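Of the protein chains in this complex, one is absent; all others appear in place.
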């Protein structure tokens, strides 16, 4: 058996449907920089999938670009972005938001389950001297959905947070690098999880969930979209043969491929979670999507790694991520390997 | 006959070898963010092709990213980048260099044939109050090779310009969005056109010449490369499944595919140039690579467009660009269509 | 006789009225960061002097800050600022506008007498591909009044340029480092030269015309002013004991001190110009304000410098600048020294 890949959904390969879409897109010539038909069809499909007739979409090639550009269109340079203190945008993007917003600062809020809570959000807003230029002015609430630890905000939780944010005129961004996993897990619609609850801009991940190199900024606000026309270009995020990014995203959103892939990954994680629980392994947070962190003693983790299970170790925890191509057999083998490592 | 595509080499499709490389790369899982084997092999091949044992390579997904990031690693925020006044970096990248350098300014120099000349470069350097912070300090010479108008710098011309630049400690960048076309046209080696003449960093284009979405920053200077590790990430230009960009570039550089594709495109342009000349159509500059601008009366251009020849009109000129997939039959048809349009 | 100072009006000392105002302001404690009474009185006086009930004022301590901050509130990061190719903001501020706007670019236009003309402005606007993110979008017209060469725009000329700028929704900035000299020379009102012709923001210089260290950004547009509250602070341009900057500006604008000082300097320059003309020395442009450039042979300039006349040499020309404290005796002595140097 080859090594079992649980390091990251980024490490997975490309789904057949998306690869086929790339091949199909390679038919003749097409205008560059998004002036092609496939990109036009993508925008139509995004509007349909998100049930929003004015939604606009900007294909990019990295999640960091999607996040930092989204935030740059929502946050003035003197503003701050409120996010959870464990958020990817604050910890794992090398300061991209600072660069692309022209100097906005990130403010990490506390909150159980790696989620901002209404209480921590309200407290953060209450502590600000509004209108005083000595203090960065909160301008955006950014929610990571699911979080980097695999936990989820319910629709009601997002509504509550957006309500508080709106009371101070904050805009709302969702880092949806794994948005499909959240939608699949919550059983809601894309619209319910985004603009219907007041979200302005979504970073819609695709690469982790089966694409080759395509992410999308989905925008429900025209002013932000108008800025992104320029912001994407001047940061080098308008690919010339954009049809190939658009084709990936088009296939991704067609026939619910993204949600099927995500549901698959979630199901594998649920199996892994159940298996680990059965073995008495403590999980940090409950695996609601396709990631989990487990407290494994070092020697157990060493043995598991020696058994060709690929996973990351972060701050003394083992991180497992399932993907669209993780199989039930692999999960069973991993659980068995953990059991053996424990004994 | 379908329309004949001469608007841009960006409009062309992907060469079979590169498409196959993408398919082949999709075999199993691989570490994200460049920690994969294909990316490692790419760096080895770049060193071989450029005959430089310390060359480093950063795959990105747009030419604008390649250029602006290259310049950001060479130019301090208070510096200026000297380029030809028609350079792509100054006119067609939406201010990307200003953004990614943190505020450096572009200075456009005159020069016949869309090329900087030793005289204009020397004059620009002589006019500077060096060390006076009121004045942006020239820090980089950027050469577009071939130029956006299809003209070329010879190796000797580059040497002369680099010599002048070095006399004032400027670093040297080459915008090689079509570098393959230049190398194919000049019959020199990649090394001769770059580091052997003193070039520090090259933006190596691949997308225009048959790739899907891959450009490379090739760096011959370790300090610049060390910075690019961070600069690429914080601008969102490190793709997660980088193996797919690397695979494109690996195929591109393997067995001289890039030079073969480029020679093909150049040959088609030579045929087009000869054909137009025969018809008495004036070309702006002589087509040394795969672009040419022709002075066509408006009504002639209208008739040509009506004949399903696709081309751009810029400032009263018709721009024709050939690519790796332009056929000799297409060129013959275009020449015939021009002849017919003229009569 | 001590050396005669004609290098720069920046080299002059502080007028007695302003020095006294500083001393007077030093009476007891006052809230920092502009929360003091003197700053409030300054805003009232600015509204009165400029005849604009909603004008707002931001005291800063350098002309570069006033210019770059003004432009940052008018120009988006992807925009461009159109100015004359000899403009101070483009040539002598070390790239400050690029920094403080977050990457906007400067476009230098041609035009006789160091002035943008309706024709060059219209041509610049006509050459743009509007809405195309590959190209920096002109967003601001910046006029230097008087120019760095001592020439002036008439009110009618400004109106014509603003009209063209408005046709493309450009905002209008005036670099008024020497605005008093322009008003004094033209005999118009501050309102006529600014918001009545459509100017949005003015950099109002005071230091060159007798202040200690005070410049002001005068804003006729609330949205720009609202941004400047934050932009001034985050660039470090809100002094803590702002009352001392405000006191300088208050004295400057009181009883037309600024216009009296400026008229004095202009008169001295007129005398110098007339004297030089009489001697057959060619002036570049006609000295309408308090600067002039004269074509003096090198050996003449050497002799003049040896005679303790202080002036700058730029590009083969001698630059003379008069100030509020230049005396008629000094000008007579300079003319005599030139005469002697010529012979």
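The first chain written gets the first letter, and so on, giving A, B and C; residue counts start at 1 in each chain.
Here is the rule we use: a contact is a pair of C-beta atoms (placed from the backbone, for glycine too) under 8 Å apart; a residue touches a chain by one contact, two chains touch by 3 or more.
Please read all numbers here as calculations on a predicted model, not as lab measurements.
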| item | value |
| --- | --- |
| Contact residue for the chain not shown (choose from C:238, C:253 or C:337) | C:238 |
| Which residue of B:28, B:118, B:133 or B:297 touches the chain not shown here | B:133 |
| Per the touch definition above, residue among A:22, A:60, A:83 or A:104 touching the missing chain | A:104 |
| Which of C:14, C:55 or C:281 contacts the chain that the document leaves out | C:14 |
| Residues of chain A (touch criterion as defined above) contacting the omitted chain | 77-78, 80, 91-95, 98-99, 102-106, 127, 133-136, 315 |
| Residues of chain C in contact with the chain not shown | 2, 5, 7-8, 10-14, 19, 22-23, 26-33, 60-66, 68-69, 93-96, 98-100, 207-208, 212-213, 230, 233-241, 244-245, 310, 325 |
| Contact footprint on chain B, counting only the chain that is left out | 33, 76-78, 102-103, 131, 133-134, 137, 227, 229-234, 238 |
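Keep in mind that, in the parts below, only the chains that are shown with their structure count from here on.
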| item | value |
| --- | --- |
| Superposition of chain A upon chain B: rotation angle, C-alpha, nearest 5 degrees | 180 |
| Chain separated most widely from chain B, comparing mean CA positions | C |
| Distance between chain centroids, defined by C-alpha means - chain A, chain C (Å) | 50 |
| Euclidean distance of C-alpha centroids - chain A vs chain B, Å | 34 |
| Gap in Å, rounded to a whole number, between the CA centres of chain C and chain B | 42 |
| Residues of chain A engaged with two or more neighbouring chains | 33, 230, 233-234, 238 |
